[in-house]
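Missing here is one protein chain; the remaining ones are kept as they sit in the complex.
All chains are identified by letter, namely A, B and C, in their written order; residue positions are counted from 1 within each chain.
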Amino acid sequence: MTHAEQTSNATPASLDSARQLAAALLSERGEASGALIARELQQTMRRLDADSRHGFQRYLAAHFQPDAAALRDAAQRYLADSTAATAAALAQAADPPRQEVLRRMNMAPGGTASLIAMRSEIAKRFATEPELKLLDADLKHLFASWFNRGFLELRRIDWDSPAAVLEKLIAYEAVHAIKGWDDLRRRLAPDRRCFAFFHPALPGEPLIFVEVALVEGLATAVPPLLVQDTDAEAARSRAAHADTAIFYSISNCQDGLRGVSFGNFLIKQVVEELQAEFPQLKRFSTLSPIPGFRRWLGQQPAAAEDAAMLRELDRDSWWRDASTSERLRPFLMKRCAQYLTRSPASGNRIDPVARFHLGNGARLERINWLGNTADRAMQESFGIMVNYLYDHDSIERNHEAFAREGEIVRSPQVDALL
Amino acid sequence: MTHAEQTSNATPASLDSARQLAAALLSERGEASGALIARELQQTMRRLDADSRHGFQRYLAAHFQPDAAALRDAAQRYLADSTAATAAALAQAADPPRQEVLRRMNMAPGGTASLIAMRSEIAKRFATEPELKLLDADLKHLFASWFNRGFLELRRIDWDSPAAVLEKLIAYEAVHAIKGWDDLRRRLAPDRRCFAFFHPALPGEPLIFVEVALVEGLATAVPPLLVQDTDAEAARSRAAHADTAIFYSISNCQDGLRGVSFGNFLIKQVVEELQAEFPQLKRFSTLSPIPGFRRWLGQQPAAAEDAAMLRELDRDSWWRDASTSERLRPFLMKRCAQYLTRSPASGNRIDPVARFHLGNGARLERINWLGNTADRAMQESFGIMVNYLYDHDSIERNHEAFAREGEIVRSPQVDALL
Amino acid sequence: MTHAEQTSNATPASLDSARQLAAALLSERGEASGALIARELQQTMRRLDADSRHGFQRYLAAHFQPDAAALRDAAQRYLADSTAATAAALAQAADPPRQEVLRRMNMAPGGTASLIAMRSEIAKRFATEPELKLLDADLKHLFASWFNRGFLELRRIDWDSPAAVLEKLIAYEAVHAIKGWDDLRRRLAPDRRCFAFFHPALPGEPLIFVEVALVEGLATAVPPLLVQDTDAEAARSRAAHADTAIFYSISNCQDGLRGVSFGNFLIKQVVEELQAEFPQLKRFSTLSPIPGFRRWLGQQPAAAEDAAMLRELDRDSWWRDASTSERLRPFLMKRCAQYLTRSPASGNRIDPVARFHLGNGARLERINWLGNTADRAMQESFGIMVNYLYDHDSIERNHEAFAREGEIVRSPQVDALL
Partner (left out) sequence: MTHAEQTSNATPASLDSARQLAAALLSERGEASGALIARELQQTMRRLDADSRHGFQRYLAAHFQPDAAALRDAAQRYLADSTAATAAALAQAADPPRQEVLRRMNMAPGGTASLIAMRSEIAKRFATEPELKLLDADLKHLFASWFNRGFLELRRIDWDSPAAVLEKLIAYEAVHAIKGWDDLRRRLAPDRRCFAFFHPALPGEPLIFVEVALVEGLATAVPPLLVQDTDAEAARSRAAHADTAIFYSISNCQDGLRGVSFGNFLIKQVVEELQAEFPQLKRFSTLSPIPGFRRWLGQQPAAAEDAAMLRELDRDSWWRDASTSERLRPFLMKRCAQYLTRSPASGNRIDPVARFHLGNGARLERINWLGNTADRAMQESFGIMVNYLYDHDSIERNHEAFAREGEIVRSPQVDALL
C-alpha cells in the first residue's frame, strides 16, 4: 500500500462513488482499466461505514440483472426447440452480470478476501432482506469454483509457522477452545499434527484446519488429548509408537465460505499424509461431539422411569458422583446409540456431525461414556463422545450405503448398545 | 507419483473407463470420493490414445446436459413472471452439469493443465464437429473465472529463473524467435526485463510474458534490441541511464487459454513495476509489428503509379538497395499511416496488434521505416514497425475515445504522414 | 533423525566412548569417515550425564596439545632467525590440535550449536578449573572466525516470523522483559521494527536482536514505547510520520558466543535498512540504561548535603512524590552527567553500555530524568536513562576521539548539566 492509500483510508467514502465504480467495472472503461477500477473500488469499500456498506450490498443484489429481452428470447427459443445448443445459449443469456461484476471486483489485491467478508456480513440480514440471497447465491457459486480442491494447498501447521497464522488457530478453533499460546503449543507438539487448507489468494488465512493426535489404541476421551505436557522427547517417542491417528477437532475458518465444503477433502488428504509419514499407523478415527443428542432426547416421549432419569440430569455436576453416573450410563448410552443409528431414510434428522462423517464414508465405531466433561459437551450430549472410523477400503461402500439407502454403517460394539 | 502409477501409465486405457469415471464424478460416489475419482480419471486420460481421447471429448460435449424438464419449467416461470428471483432460478437450472464435471475433473493434481490441453486439442475440429464448441465454451467460461487477474502472480524472469521455465520462453516466444540459450541470455541481461503471469495451479508454466528493453530515447528498430552483447557491466550502466522502456515482445503461452485476456493487465502492471524500480523512466512504449498491413494494401485499388511500386516490392531484398528503399519509403509510410488510422467506426477491420494496444488505451506514436528486416516482418509490413505509447494520464481517455467513437488517438508525427 | 537414533538418545552414553570418538576424529579413521564419527560423537554427547559431560570437557581441554618436539623446534628456529617464513612455520606448529578436533566436531549436524552450548557450560567453572580456559579460548577463536560478519544474515522479525523464533525473543530479551505474546506483538507492531542476526548453521536461532521504535522527536522515556496499543492502522500512520528511530533494546542471545561482538554491526546495518525503508528518518538514537551509575555514586565521597539526598533515595517509591522528585533531580542529573563524561584516559571505569555505544562512534546526546521507573532501572540508575545518537557523518570521528584520546563526545545539552 502506498502512503497515499494509507492516508485516504482514513477518510470515509461515499456509497455513491462505490456504486459508480461498480458500474464502471462492467462498462467499456472496465475493459481497459478494470484492474485499476477494481483497486479503487476496493479502497472505497474499505472506507464505507456500515450503512453505506449495507447500501452497496443491496445495490449489487438488485442491479446487474441479465438483459431481460435477450433472456426471454433465449427462453422462448429453448422451449421451442430444446437442443444442447439452445440450452447452452439460454445458460449464457441467464448468466447473471452480477457474477461478472463480482469477478471483476476480484481483480484487485485483497479482492477475494473482501468478497468473502461481504458474504459473511450479508448472511445476518436474509430474514429481513431476502433479495440479498441472490447476491449470496452468486458469491457461493463463484467461491465453489474458485476454491475448487485443485486450487487448495494443504499445509502442515506447526510451531515454525508464522505467529500470524497461529493466532488464527486460536481464534477459529470451534470445537475445543485453545486457551492461549501454551495450549496452542501443546496442540502442535511432536505427537500432534495440524493441517490446513490455504488458497493462494488468501495467503496466511487458513480455510479449514484439523487437529490430530497420534496415540496408541483408540482415544475415547478428550481430556488426555488436551492435557498440558512439555516433554518434547516423550511426545516424539509417543508419535513413533502410535498406531492410531485421532482427528479430534475440525474447524472451518471462513464464515463467508460456508456451504463450500472442504472437510471431506481435508480428512482424506490428511490420512494420506499421515500414512506416508507414519507407515505404522493402522487406524484413522475421529473423536467427535454429538451436538443434537440432548435436544433430541428431550423431544422423545419418556416413560416414567426415563423421566426420572432425565430429572437427575438437570442437577449440576451429576456426573461427578460415580454411583449416579453408573446408574445413568446404560440408559443414556442406549438412547444415544438409538439417536445415532436412526436412518435418514425414515425422514429422521441426522445429527450434523454424524451426517458429515457418515456422508464422507466413515463408520460409526464407538460411543464413549463421558468422553468429554467440558460444559458444552455436557450440555449437548451429557458428555458422550463418538468415534467415526475412516477405513480406506470401505469408505466408498459406506458412503453409498448411507447416501442411497440411508444405512448407518456401524461396528458390532455400537450394535451391542441397542 | 507412486511407482504403481508410473507403471500403469504405460498401458493404454479404455475410453469406456474414462466415461464411467466422468459419470461417477457427478454421481453420489463423487460426493464422497470426488478427489479420488478425479485422480483416477486424470491417470486414465493420460493413457488414452488419440482416438479415445477424441471420443472422450465428444462424450463430454454431448452428455451432461441440464435437466430438460427442470429447465423448461424454469424457462416458463421466467416468461410468466420476469423477476430477479425467477431469472436467478433460470440461471441455476441452465447452468450446465458439464461445467460441474469439468470443475470436478479439476480437483485432481494436474487437472487444470489437462483441461487446458483438452481445449487446445479440440479447437482443430470445430469445423467438422461444431458440437465440440459447447465444450469449448464451458471450458472458456471456467478458465475466465479461474484465471481471474486476482489469482495471477506476476513474476520477473531472469537468469536466476529455473531452466525449466526459461526453456518455455524459447518455445513460446511468438514475435522475435529466441535462437537458443545465448540469445535468451541476452534477453535477460541487466538492461532488459522480462515479466510473466503465472497461476498457482500451473507452477513453472508462464501464461504470457513480455520482454522489455531499457533504452535512451524511443527505440524505433528491432536489430539494436536483439544484438548480442555480453558486457553485463555496460548493460547495467545502460539500465541506470535509461529514460524509456520498450515493450518489444509479448507472447501468449497457452493456446488452451485463448480468449482469456492477460495482455492488458500484464503491460499495465509491468509499467508499475518498472516505474518503481527505475523512477527515472519517462516513457513506456511498444515496438510492434503490423501484421495486416501488406494484406490490406494488396486489397486496395491501386493507381498505376502505385502498382509499379508494389511490383518493386515483390523483388527479393529490395530494401537492401538504398535508393530503391528511399524511393518506396514515402509511399509505404503514408499508406501505412492510412492503414493504421482507419476508424473502426466505419466498419474497417483494424490491425489486430493495433486493436489490442489502442483498446488498452495506448496511443499510436510513431511509424518506423524498416524497423525490422526479418523475413516475417518484411512479409507482413515491408519491415515497417510501430510504437504504441502507454501514457498513464491518458490511458482511460484514449481507450474511451477508441471504444466509443472509434477514434485512433495518435501523435502529430503520425498525422504528418497522412 | 532416524527412529534408531531417537531411541538410542534415551540411554545414557559413557564418557569413554565420547573420548574415543574425539580421538578417532583426529586419527586416520577421521580422514575417511570424519563426518560419520562427528555425527556419532554428537549423539554420544547428547546422552552424557552432567558429570560425564564435564569429564569430556576436561578431556578436550587437557589433550590435543601441539606436538611438543615440533613446537620446540619451530620456536628455536624462529629465535635463531626471525623471518616471515619461520614465524609462519611457528604459527603452524603452535596451532592447537584441539582447534582441529573442535572443527571436526562441527562437521556433524547440530555441531555448531553443541559447541556453543559447551562454551556456555564451561564458563561457570573457570574459577576452580582454570585449565578449561584453554578450551574456552580455542572455542572463542573458532567462533570469531565462523561468526564473521560476512557469514551473518540480517533478518527482520515480525508477526509473520515463526513462533519458534518469536518465543526466543521472549526468552532472550535482556533489557525490557517481554511479558508474553501480547506484549511481544506490540513490539512487532507497524510502528516498530525488530532485526536480528542469524547464522546459517543455527537456523531459527537469533544471535542478537534489536528492537526499534519509530517515533516523532527523540524518545526520552521508556513507558510510552512499551504501552499496549492494538490499533494497527494508527501504528502504521505513526511509522509513516516518524522522523526518529529509537533503538530501545539490544539483547545478545547466545551466552556461548560472548566476546564475539555483533552489536556494532547490527546497529549500523539496521540504520541502513531503516533509512532505505523510511527515507524521511532524520535521527537514529538509542534509549539506554546506565547500569553502573548508582554503584559508582555510592562509592563517591559524599558531602553532608549529598548524603542526605542519598538517604532519601533509599525510600521506596521516592520518585512517586513529585516534590521529592523535583528536589532530587538537579543533584542526580548533574552527578549522572559527571559519571557518564569521565574520561577513560584517566583510568576511570566507563559504564559498560556507554563504552559500547561510544566505542561504536555514537555521541552522548541526552540524559533523561525518570526515563524508566521499572524496578531494575530505579535500582541501577534512579530511573535515569540516556540517549546515544548515531550520526552517520560523525561516527568515525567520534570513535577515534573516544578510542585514542578517551574523549566523551557529547551534546551541548549534556554539557549544560555539568
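Some observations on this one:
In the analysis below, contacts are C-beta pairs under 8 Å (C-beta built on N, C-alpha and C of every residue); 3 or more make two chains touch, one makes a residue touch a chain.
Keep in mind it's a predicted model, so treat the numbers as computed, not measured.
Every shown chain touched by the omitted chain in the complete complex is listed here: B, C. Contact with the undisplayed chain is limited, among B:D160, B:D375 or B:D393, to B:D160. Note that of B:K179, B:R236, B:K282 or B:R376, the residue touching the chain absent from this view is B:R236. Considering C:G55, C:P291, C:G359 or C:G406, the position touching the chain not shown turns out to be C:G359 (whole complex). In the full complex, chain C touches the omitted chain through residues 28-29, 31-36, 38, 62, 65-66, 68, 71-72, 75-76, 78-79, 82, 84-85, 87-88, 90-92, 94-96, 103, 106-109, 111-112, 131, 134, 137, 141-142, 144-146, 148-151, 153, 200-201, 264-265, 268-269, 359-361, 395-396, 399-400, 403-404.
Residues of chain B that touch the chain left out of view are 3, 6-7, 9-10, 159-164, 166, 180-181, 185, 204, 233, 236-237, 240.
We take it that only the chains that are shown with their structure count from here on.
Chain contacts here run in a simple line, from one end chain through to the other with no loop closing. Look at the contact of chain A with chain B and you find the same residues on each copy: over half of the numbers used there are shared. Annotation, chain A versus chain C: rotation angle of 180 degrees from the Cα superposition, expressed as a multiple of 5. Each chain gets one centre point, the mean of its Cα atoms, and the points for chain B and chain C are 57 Å apart.
Annotation: 38 Å between the Cα-based centres of chain A and chain B.
In chain B, no position touches at least two other chains.
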